[in-house]
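Take a look at the structure set out below.
A single protein chain has been removed from this complex, and every other one stays in its place.
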Amino acid sequence: MQGLMQTDWGLFGDDHLRLMLCILLLPLMAFAVQIFFGAKLPRRGDWLPTVAMGGAFVLALSLFMTAVQHPDPTLFLHSARPPADEDGLAWNWLWSKGTPGKGNFVFAILFDNLTAVMLLVVTLVSFLVHVFSMGYMKGDPRYPRFFAYLGLFSFSMLGLVLTSNFLFLLIFWELVGLSSYLLIGFWFEKPSAANACKKAFLTTRVGDTGMLIGMMMIWWNFRTFDFVEIFEKAGQAVIANGGVPPGWMTIAAILVFMGPIGKSAQFPLHVWLPDAMEGPTPVSALIHAATMVAAGVYLVGRMFPFFMFAPDAMLVVALVGAFTALFAATIGITQFDIKKVLAYSTISQLGFMVAALGCGALGAGLMHLMTHAWFKACLFLGSGSVIHGMHHEQDMRKMGGLRRRMPITYLTMLASTLAIAGVPLFSGFYSKDAIVAATLHPAPGYESLALPHAGGLLWSLPRLLIPLAALMTAFYMFRLVIMTFHGTPRSGEAERAHESPSNMTVPLLVLGLLAVLGGSPWLFNGDFLGKHIWFNGLVHNPVFDAASGIVSFPEQVGHEGHGWAPLIISLVVAGSGILLAFLFYQWKVFRPEKVAAAIAPIYKAVYNKYWIDEFYLRFIVRPLVFHWNVFCAAFDKYVVDGVVNGVGRTARRLADGQGWFDKNIVDGLVNLAAFLTQVFGAIARIFQTGYLQHYITLLAGGATAVLVIFYWFL
Amino acid sequence: MSPVPLHWYLAVAFLLFVLGLLVVLSRRNLIYILMGVELILNASSLVFVAFGSYRGAKGLLDGTVIGTFIVVLAAAEATIALAIVLNIFGTFHSVRPEDPNLLKE
Amino acid sequence: MDYDFASYLRDLRTIGPELILCGTILVLFLVDLWRIGRNRTISWVLAPLVTFAACYGLYLVPATTGIDVDLWPEFLGLTAVYAVVTVADLRWRGRDRWVPGAVAVIGAALACLRLWQQGVEVFGEGAAAFSWGGLVRVDAFGVLLRGLACLTLLVTSWFTIFYAPMRRDPGAKGVTEFLACLAAAAAGGMFLVATENLLFIYLSLELLSLCSYLQVGMLKGDRRSSEASLKYLIYGSVASGFMLFGFSLLYGFSGELAIPKIGQFLQTMPRHSPEGVLMTVGVLLSFSGFAYKLTLVPFHFWAPDVYEGAPTPTTAFLSVGSKAVSFGIMLRFLHMLTGDIVWAPGLVHLAALAAVVTMTYGNLAALHQSNLKRLFGYSSIAHAGYMLLGVVTVFQFMEDPATGLLREGRFFGEGYAAVLFYLGAYLLMNLGAFGAVIFLANRTGSEEIEDIRGLGWKSPWVGGAFIVFLLSLTGIPPTAGFFAKWYVFRAAIDGGFLWLAVVAGINTVISLFYYFRIGRMLFLRDGSEAFFEAPRAPWLAAVLLLLAFGTLWFGVFPGAAREVAAEAARSLGW
Partner (left out) sequence: MSAEILAFLVLATATVAGGVVTLWSRYVVHSAFGLMLSLLGVAGFYVLLGSDFLAVTQVVVYVGGVVVLYLFGVMLTPPDREERSIRRIAVAGIFAVAALVVLLKAVFGMEGRWYGVDPDRGPASGGAVIREVGNAFMDKEAYLLPFEIASVLLLVALVGAVFIARREGGRGS
């Protein structure tokens, strides 16, 4: 395709694609060796995936540095798509030669800045989690298997990031789901863990279904799964439609977004993530901070040009993100389990990213993805360290005063908390500031799409919700730090707590350092505050150019002229949040209990997470699964007996004549209506009576019905 | 001598088919049900032969051959059916079609 | 009349695999008659004699006629059977279930070999050849489906050897009869897809059906088995009576027995007319005969009960082999209406309707099953619905913008190829699943899902293989089941049935729930106390691993199989 070219890769020469394949295959190899021979290897094999991951990280880092240093990032597209077939790296999977639609099923690597960033994040966090797990999982009976699963997960995640093809993305997406299922349910003896992994898997599948349908719609219209081709054709479709996106594109974009809703735990499919904290804490750090949940955000980023063509879908994305950010933050305020707080914080931060993307600020959203990966992984690992020190006590009310006993953990977690709260000079500040700026100026390319400018009421919602959520973030994160580390110990475990071993604290330190510096502009191109969304330049996606040759996007979406307003908002919300936290928990000026009592109904709703789990359980899960037998029995009683109990009985009633109508038709209808919601699975019971002649009657009836339908209706 | 129209044969065959179906659907003894199946098969066979015969010599040959095969298969089926019914009688001590009712939802 | 011996041999070659199966049945009965495996002198004396005589007969054919006939597989098979018989008599006294099992396996393997040879000849040939006066049609489509039936026979015979309820009986009661019925049913199924003559279709379908009824009831003393066989018998007899009645009308009006000619005739017939009523009855009653074999709703009622009550190898055979050949004949029937705009659109929409209802019903009903076999029965119904998705796209219609009517019908072979691929993948994964059920049920003595708790850790290989099969049945990517679904869905979308593919996608999600439940029971629950250490069955596990490997292999490299399926679909002659 014109517009995309192969660049000279100085550092790597022609081997860049093989390097990327190495990044992908190292963890797979580690998994394969570890799952079969792990237990027989020295140290039960933990070093193998760790070293493999470290190698992958080094490779990713060098790719990333090349990407950063390159003067013109738009040239950094490297794809082994069909023109590059001679590279021998494109794996022609589904189609033999000469079949139309050839390119769609070729496994190829799409490497651009987005990929570079994601590779760095995934490999680094994964590597650190491997190291951390050596301490945390010590003595677990299934220790080798844990590392194998980590390898499998890393492989799937890297594949997801590297592929240039929606179909393969789906495959890796499902693999990520599978491996996260294995990891969350690692301690499956615990019923809660077994349930949590099931819940995570099934809930995300709900979103995936929508995504699959969206993919089908894209396929149906474009006959391609290749990202670049999709963007190109989307542009053409918009032009062909007179500058207005065709309706199906909006629907397809929203359906595709359902995948991220599930995977990135957005409202209303966020319910799995808090439960997933039942998994080992390193898993929480890996999956629920840095990688798997980021996959949804990544997908939106990857499909961003497509979304840009569908402003209404962008609005949905922005609203879902902003709402999730605020919604989860409110729940986070009330929780006492340290990991639950972090879980809701994660949901909230993911909401930030999604909202930023929805407002058209690709750079801001993905920058937050990266900085969030640093500080949230640090926080999770820190909480793991705390839990390790507290002998698996997770209730913050029983902690306190850990500052002196676990100084390294405290310092790193404090740094990360400052970052997540958005204190200037910490990494989170830059990205959060960019997001606030983006919500102030939601600027997808509407002018060029001949649509009215985005100034509607709905578009202004994020700019209210996001700062509010940021305030709450600062508040509950400092609440966490104060309750855990400050004050005096509130239990025996807290008094006896001790610092974790070095293989746990070193990753903490690394991540803590990144939480401070990881987003700072001077680290990369020496530019401070002026154009501080350097990230925009970094993820400015050359893939866009393929599309923007047709419809132009604003070049610097989201940070043009944001000036001081977002900065001030950020500072105010962060400052007041922190201040409130200190007033409540450190200096005890206000009593949290009193406030809670004053707004008891609201507090209760929030504390119980708005009863969303109960809602699902009551209205979706139970009707579908648990109350099956009850429903079936009732169904038998009312519907089966009333309606289908054989021809003879009906005939007798007919002969009796009296009350038959009332009894069967009226009551039957009423009962039928009452059971309409549960009819589905129980339908079998109507027919499958076990009586031979019923079957034959149904055979004859079915044949008649088919004849009638065919003759008169088709 | 005016021949019998083909319609009439078809009408009888249809009647036989419906009667067989009725027997299968309504009688409460397995042996009756098997008899009903025989009626259905005979109805089909009659249609084959009648149509064949009205198409001339080639058709008559086809119809006869098919009819023969149907007779043979019906005999085999009856044998198996009776064996199975006897087996059912041995295990369930009943020849009512509704008595074997272990397998259901 | 004087007969041309060479042409006889040529025609015999075309049905070689079926002949081998018939021979296998005879050998099985002989082995049973002589009580081989019980140390009877008579078998020592007779077996070599018979073997020698048979080999000599085989040798005589080329020697006397001078025609070069390739008979080495038969020689090999006879020798192998002789070896089995002798070794059994010398060594395996009292464990003679091995003997008929080995004989059946050898026969099925030989038949597969012959089919392979035939396939090598036929694939790439293009045009179909006819033998036996036009009764047998040799084309790639038929060879592929016969191969599927034959492979099913091979694997299910293998399963039979390990199937505990038969094994527990002293003296291997009924194993011979069971295997003979299995082989005869497979032969019937193979004939079914090798012909396009109404009479022969009926005959082979009856061979398949009657032998299936018998197999289902062959667990003597098991009330459920008896009941299942009764239900299957009566339901099947009535359904095949319907089908025969439909055939009689088709034959009557067209005066032809060959399907393509009937198809040509049908195109001249208006649908909405008195004779159209009769033709509708004819066409649809014929289809209902296949639909009942395919367990399409509303002709599926027998299936859950029969699948549950039947011996597990039979269940496996019914849900895979029987279904495959019935799909084959249904595709042939549909093909006869190619390019016909009088009948085809309605049939296609009917099929679409049936597909939706079937898959939804199967999946929803499977949700709350507690018996593994019954669950897989419903899942099998659902899979028939998925496969029907490919059938739906047999035709592609062009709408005339002026009149809004359908203008042109064109055969659209992608759908056929997709169905064939699906059948192949389904063979691997469903046979594997039933094999795993046999393996686990042998350990627990029960087929309830609850009872396999934690067994995955105790038999990790079989457990792992079972997981592969379940993933594949769900349609999770690196497995053959994914591509099967993928091709079928794609065909449906390309054929203009997007909504159908969407419904099917949703159904896939529903199916996840119950497949998932099995996997969870296997690995994520504490082991039940109720299992006892049954004799280990490494050879059964080996077959399961082989099937799992195949499932994965075709999940990674589906291209070649897909090509074969496409070639077979093409050979129908569009």
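When the chains are written out, they are named A, B and C in that same order, and each has its own residue count from 1.
Operating definition for what follows: a contact is a pair of C-beta atoms (placed from the backbone, for glycine too) under 8 Å apart; a residue touches a chain by one contact, two chains touch by 3 or more.
All values reported here derive from a predicted model rather than from experimental measurement.
Considering C:22, C:61, C:128 or C:164, the position touching the chain not shown turns out to be C:22 (whole complex). Taking the complete complex into account, C:217 is the one of C:217, C:236 or C:495 that touches the chain left out. Where chain B meets the chain that is not shown, the touching residues are 1-12, 14-16, 18-23, 25-29, 31-32, 34-36, 38-39, 42, 45-46, 49-51, 53-57, 59-61, 63-65, 67-69, 71-80, 82-87, 89-90, 95-96.
Even with one chain removed from view, chain C keeps its contact list with that chain: residues 1, 3, 7-8, 11, 15, 22, 25, 29, 132-136, 171, 173-174, 177, 180-181, 184, 187-188, 191, 199-200, 203-204, 206-207, 210-211, 214-215, 217-218, 220-221, 229, 252-255, 265, 268-269, 273-275, 277-278, 281.
Convention: only the chains that are shown with their structure count from here on.
Chain A and chain B have Cα centroids lying 63 Å from one another. Per-chain CA centroids place chain A at a distance of 43 Å from chain C. Shared contact sites, meaning residues of chain B that touch two or more other chains, fall at 21, 24, 33, 97, 100-105. Counting partner chains per residue, chain C shows two or more touched chains at residues 230-231, 234, 238, 242, 304-305, 365.
Those residues of chain A that touch chain B in the shared complex are 632, 684-685, 688-693, 696-697, 700. Chain C makes touch with chain A in their complex at residues 230-231, 234-235, 238-239, 242, 271-272, 276-277, 280-281, 284-285, 288, 292, 297-299, 301-302, 304-305, 345-347, 349-350, 353, 361, 364-365, 367-368, 378, 476-478, 483, 486, 489, 493, 498, 501-502, 505-506, 509, 512-513, 516, 520, 523-526, 558-559, 562-563.
In the complex of the two chains, the chain A residues touching chain C come out as 93-96, 170-171, 174-175, 178, 185, 188-189, 194, 198, 201-202, 205-206, 209, 212-213, 216-217, 219-220, 624-625, 628-629, 632, 680-681, 683-684, 687-688, 690, 692, 694-696, 698-703, 705-707, 709-711, 714.
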